[in-house]
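Below you'll find the structure I mean.
Complex shown without one protein chain; remaining protein chains in place.
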Amino acid sequence: MQNTGLSVKNLSVFYGEKEAVKSVSLEFSPRQVTALIGPSGCGKSTFLRSLNRMNDTIGGVKTTGEIWIDGHNINDSGVDVVLLRQQIGMVWQRPNPFHKSIYENIAFGPRYHGIRSKRELDGIVEDCLRRAALWEETKDRLHKSALALSGGQQQRLCIARSIAVKPKIILMDEPASALDPVSTAKIEELISELKKEYCIIIVTHNMHQAARVSDRTAFFYMGKLIETGETDQIFTNPVEKSTDDYISGRFG
Amino acid sequence: MDQWAVKQDGNKPNLIRKPSKQHIREEWVGRVYTALCILFLIVTIIAIVYFVASRGLSTFIKNGVSIGDLLTGLKWAPEGEPALFGALPFIFGSFSTSLLAALIAAPLGCCAAIFMTQIMPGAGRRYMQPVIELLAGIPSVVYGFVGLSVIVPMLRNIFPGQGIGLAAGALVLSVMILPTITTIATDALAALPSGLKEGSFALGATRWQTIYRIVLPTTLPALLTGVVLGMSRAFGEALAVQMVIGNAPHIPRSLFESTSTLTSVITLSMGNTITGSAHNNALWSLALILLAMTFIFVFIVRFLERRNKR
């Protein structure tokens, strides 16, 4: 059971001169799925990437504001980014398994974090693959290349890989947008399963998906957080007019 | 599941603030190692410039030869009485061979590039590309050998003279720099936005009109970059030229007369002079001229590239 949530205060992200995220404050609770929705270019992906400081890897990005996790502001200069990222898993739009075997994809992280015993690693691999509902499909070919899996399987492998280092929070950037409907359903099922343990933040373009998987929804527009609340409330009874317009498909 | 949870979370309850040492050491090793490698590169280039310059300048400082005499003097007699250090024939030889080589290779290279990108891209990539790469891979001594055993006798049969000389040098060099020019021209032409060409075709222009009026003018700075890089390679090439140029220390009166370049003089004489002697120092001065020309070529290329970006 994880009790770690995330608290964002006045977060702004600049690409050079351009302010991509404008002073956003938002709370994320443990064991809940929060969906970030909004039209393309509204800053939701940039916002997501600043939560594990992945924007640091791109030159010319400046971040201001505070992100609190377990009583620490991760934007402090003294924070060890490497250890921070171990606690915050990430899943990308396109499945990006390492060019290694299925087994290695999972074992890679834990081994780096100090687990050397083969027995322990075997246990982790099996456990993570089971939780990603991938064990039955892959147990006979664990040492074959992960790139031979289908797109949906690859994406579940990526989720399994991220939980293998025991994160507290999982960030997902449109995790199902490159997948077919059947694979998408499996991913959504997996998300519902994982939220029993993790704080999950998911960026999505798919309104139905947001309605299906999330507990809370935040609507972004032009870099600003327009509205946030219980998913039911946002979808049935939004306060802001632009939220209503977006959800009912009048723009975006 | 819980065994390793204890291992990670139990030992380091506060992972964000209490960094483990391992990855910090690792990161440090990586940074220092790669920085040292790059430092080695920088130190090397500074050392090359410093040592060549200090030796090359001692001709003027220690041996009292004036820079003007060296650059414009026509007579090279470093062991003579009085010793004369007129390097103009070599400077002339270097410039004329590389210019001529560029004049021959540039149209050929541009045609090859147009062929590969505009006329038959499929065949171009399949056959032309490997041909160009192989031409680039042939060692310069082999070019020199072929020049000596094919081009020189051929020139001797057709034109007056011994066959060795400026023309032979320029011909050998032109084949050697052809790959450089072709590769850069091909990259430039391939990078051209296709809309530009289609717009011209849509107006009813033929392929040649499009190439001539739209493609070539737009890519001109890049094509020139290729030519300058080719010239720079020709200017610094030593052995192939030395083998076919004849090595007479004077300005030739025709294309088919023996002459020398900066590199050929250095190649031939450096081993036969005593370190610290005036003759030896003068050879270093020639090397310094080569080095200076390298910088000039690099800056011309940079200038052209900046023009190209705009």
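When the chains are written out, they are named A and B in that same order, and each has its own residue count from 1.
The definition used in the following text is that a residue touches a chain if its C-beta (ideal position, glycine included) is under 8 Å from a C-beta of that chain, and two chains touch if they have at least 3 such contacts.
FYI, contacts and distances are computed from a predicted model.
Asker: Given that one chain of this complex has been left out, which of "Phosphate transport system permease protein PstA", "Protein-methionine-sulfoxide reductase catalytic subunit MsrP", "Sulfite reduction-associated complex DsrMKJOP multiheme protein DsrJ" or "Peptidoglycan D,D-transpeptidase MrdA" is its protein name according to UniProt?
Answerer: Of "Phosphate transport system permease protein PstA", "Protein-methionine-sulfoxide reductase catalytic subunit MsrP", "Sulfite reduction-associated complex DsrMKJOP multiheme protein DsrJ" or "Peptidoglycan D,D-transpeptidase MrdA", the absent chain's UniProt record names it "Phosphate transport system permease protein PstA".
Asker: Where does the absent chain make contact, in terms of the chains shown?
Answerer: A, B
Asker: Hey, which of B:V29, B:I61, B:L103 or B:L196 is the one touching the hidden chain?
Answerer: B:V29
Asker: With respect to the chain omitted from the figure, which of B:M128, B:L155 or B:L304 is a touching residue?
Answerer: Spelled out, the listed residue whose C-beta touches the missing chain is B:M128.
Asker: Touching the absent chain in the whole complex: find that residue among B:T59, B:S200 or B:T267.
Answerer: B:T267
Asker: Suppose we count only contacts with the excluded chain; which residues of chain A make the list?
Answerer: Within chain A, the residues that touch the unshown chain are 52, 54, 57, 59-60, 82-90, 92, 94, 96, 98-100, 108-109, 112-113, 144-145, 147-148, 158, 161-162, 164-165.
Asker: Counting contacts across the full complex, list the positions on chain B that touch the omitted chain.
Answerer: Touching the chain left out of view, chain B contributes residues 23-24, 26-27, 29-31, 33-38, 40-42, 44-45, 47-48, 51-52, 55, 107-108, 111-112, 114-116, 119-120, 124, 127-128, 131-135, 137-142, 144-146, 148-150, 175, 178, 205-209, 211-212, 229, 232-233, 235-239, 242-243, 263, 266-267, 270-271, 275, 284, 287, 290-291, 294-295, 297-298, 302.
Operating definition for what follows: only the chains that are shown with their structure count from here on.
Asker: Rounded to a whole Å, what is the gap between the Cα centroids of chain A and chain B?
Answerer: Those two chain centres are 50 Å apart.
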